[in-house]
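One protein chain omitted, others in place.
Our next item is chain A:
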Amino acid sequence: MDSNRRDFLKILAGAGLGSLPTGWPGGALADVTSLPGYPNQYGVLVDTTVCIGCRRCEWACKEANKLPNQQSLKEYEKDQGAFRTIRRTHADTFTVVNRFDNPRDSAKPIYVKKQCMHCYEPGCASSCFVKAFTKRPEGAVTYDASLCVGCRYCMAACPFDIPAYQYDNAFTPEVTKCNFCFEKIRQQGGVPACAAICPVETMTFGKRTDLIDLAHKKIRDNPGRYVNHVYGEGEVGGTSWLYLSGVPFNMIGFRTDLGTVPIPTYSKPFLSLVSPVFIVIPALAMGVYSFKKRRDQLAEDEVRKALEKKEKK
């Protein structure tokens, strides 16, 4: 059904809108949900039991993406005030480290880095009506500001509350989010800025399939250190970024009620109704209309006949 609709739209695009800019990127109309994960995509495994909360990754992220309100690296390491509240991503911050109490050892709080999870089947991409988001074979979910109209549906559709908006930019606001340092990782040996700077190797960058194996091996080899769950392995259909934790994930700011259904799947049944409606309803409507016309015609004839009879008499 959906591939039919896509072909139909392609034909429409070719036939009706000749003025469309040529040179569409290959597969621009490709179906997001027909990508059951690129086999060679990269990922990052975040071991929250290792993180020391130095916030160097935050600094490196701002540096790599040339984000505003940058401070010196020392400032980041010194500033413990940032941990007083639980923060989320913002227009000038693609990643944040939050601090949570450790129920096992109150002297050792748990630090959790937060950024785009780079879903297999991203809700943002399926929400976008101009296809500004792309799931790359490398795993990154990238955003093209040159297409964005600013409807902010992606922000509402993201189950992890990641995309932010430049509300204070009056004329050219953009959606902002981590892009997995796409330009770096698409090159041989490239590593995301946050993972490269981490002094304690909280983050392991690699092929996602390898990272899944590594995560489970870590859980197996260190009984008692981790809860037996790799967050992101199945959540909303799987994400490129994966997490390990020593305490249940809902205690360190993760939503554990998201399920394993990819977000785009929820709107599929409705979207597949589109073509049937355009085929069935006009047929039914014309049928009703013809019945009505015929009924009126018969009634008219009846009246005319009755009148003629009267006149003859």
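Here are some notes:
We adopt the following convention: a contact is a pair of C-beta atoms (placed from the backbone, for glycine too) under 8 Å apart; a residue touches a chain by one contact, two chains touch by 3 or more; residues count from 1.
Rule of thumb we're sticking to: contacts and distances are computed from a predicted model.
A chain of the complex is left out here; the name its UniProt entry carries, from "Polysulfide reductase", "Multisubunit sodium/proton antiporter, MrpD subunit", "Xanthine dehydrogenase" or "Chemotaxis protein CheA", is "Polysulfide reductase". In the complete complex, the residue from A:116, A:148, A:194 or A:252 that touches the missing chain is A:148. When the full complex is taken into account, the listed residue touching the unshown chain is A:161, out of A:63, A:105, A:161 or A:213. Only one residue in the set A:39, A:68 or A:269 touches the chain that does not appear here, and it is A:269.
Panel shows chain A; residues 5-6, 9, 13, 17, 19-21, 28-29, 31-33, 88-91, 123, 125-132, 147-153, 155-157, 159, 161, 163-174, 255, 257-259, 263-264, 266-267, 269-271, 273-274, 277-278, 281-282, 285-286, 288-289, 292-293, 295-296 of it touch the chain omitted from the view.
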